[in-house]
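Of the protein chains in this complex, one is absent; all others appear in place.
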Amino acid sequence: MFYIIDILGTISFAISGVLIALNKRMDAFGIIIIAFVTATGGGMLRDILIGNTPVSWMKNMTYVYVIVATTIIAVFIKRKIDYLKTPMFLFDTIGIGLYTLVGIQKGINLGLHPIICISLGTMTACFGGVLRDILCNQIPVIFRKEIYATACIIGGFSFFLLRKLQLESNLIYLISGMIIIIIRLLAVRFKISLPNVYKDEVEEVN
Amino acid sequence: MFYIIDILGTISFAISGVLIALNKRMDAFGIIIIAFVTATGGGMLRDILIGNTPVSWMKNMTYVYVIVATTIIAVFIKRKIDYLKTPMFLFDTIGIGLYTLVGIQKGINLGLHPIICISLGTMTACFGGVLRDILCNQIPVIFRKEIYATACIIGGFSFFLLRKLQLESNLIYLISGMIIIIIRLLAVRFKISLPNVYKDEVEEVN
Partner (left out) sequence: MFYIIDILGTISFAISGVLIALNKRMDAFGIIIIAFVTATGGGMLRDILIGNTPVSWMKNMTYVYVIVATTIIAVFIKRKIDYLKTPMFLFDTIGIGLYTLVGIQKGINLGLHPIICISLGTMTACFGGVLRDILCNQIPVIFRKEIYATACIIGGFSFFLLRKLQLESNLIYLISGMIIIIIRLLAVRFKISLPNVYKDEVEEVN
């Protein structure tokens, strides 16, 4: 079950990388690298920072095969990818929930402070996109119009709250994962975003 | 004493990150990440390159709390931050002196060559700003109009020179730290910069 979510999430992330690389008119090598970094970058950064090396994707060929296959297919059907938007958005959202929990768990295994664990979770879920944007020479989207990060952070805090309540482990995962997914779905549905720190300046303009 | 300098330096670095993030019109998540990377990035890069993982900020919550608090306060008082320019410049300069010495010491502990130690010191002091600029999608300021790096390098060489003279350890730290601070203060005061490698081209234009 976890495994299927992981693969579907990886596919969604890889496709989002392919789309941006095509948009930047990269060649075949660039496209595959961007797809790869988008899909694995968050976990790779986490592994580097905690010293879990060789990094995860080097020890599990499934990711490599899935990403390469996804990239090739995505390039061929690129004009029809619009039809995949809704399922991709769903897989992507569920994937983010899962990756956050994976990152948190890695931090717990190392005995790190809960806030650091939540940072690792958020990093796992969100920083593949940050690395992708750096390689594509643009300011990371997530720093300007935040989409996932707050959901991951709130989900992470719920995780440790539920843990204090000594709930059963699987239940903690399920609930905090669902919180991340629901917050993101609601945020996108109702166009909720972080409070605007530039509000006062805009008011002045008026 | 070291501890207070470290905290004041961290605050100055974080505020400089906040100002650039505001300038790039980032949202709350982007601002806090940029503040964090500016303040911790040099040490984080050093830790990754020497294999000191999990990286330092994951093992000491003080940095996390100080940076988050600084960021929130800085965003609220952003129009009045100009008044803080002089103290910030001082803390920043003293911080750079300290961070260079911290980086050098880490290299010595690993038995690395003095030139590598000086590189690690300069990296610790200066590369938070480099990572900040990469995330903000601009060429690192320090590569175009160098401000700190030469001071760190000269201070680093002084450190190893004083060490050869077998001075007392605390005295070595104090003197080489002061050299870094004084060089930077003088460089800014008298607008001294590195010799211009493009001079001949400019002359041609004349």
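As written, the chain order gives the labels A and B, with residue 1 at the start of each chain.
The definition used in the following text is that contacts are C-beta pairs under 8 Å (C-beta built on N, C-alpha and C of every residue); 3 or more make two chains touch, one makes a residue touch a chain.
Since the structure is predicted, the reported quantities are computational estimates derived from the model, not experimental observations.
Only one residue from B:Ile7, B:Ile72, B:Leu90 or B:Ile116 touches the chain missing from this view: B:Ile116. Touch with the chain that is not drawn comes from one residue among A:Ile5, A:Val64, A:Ile154 or A:Leu185, which is A:Val64. Remark: the omitted chain is touched by one listed residue; of A:Val66, A:Leu110, A:Ile134 or A:Leu167 this is A:Ile134. Residues of chain A in contact with the chain left out of this view: 21-22, 24-31, 33-34, 44, 48, 51, 53-55, 58-59, 61, 64, 75, 134-137. For chain B, the residues touching the chain absent from view are 48-51, 110, 112-113, 115-116, 130, 134, 137-140, 142-146, 149-150, 193-198.
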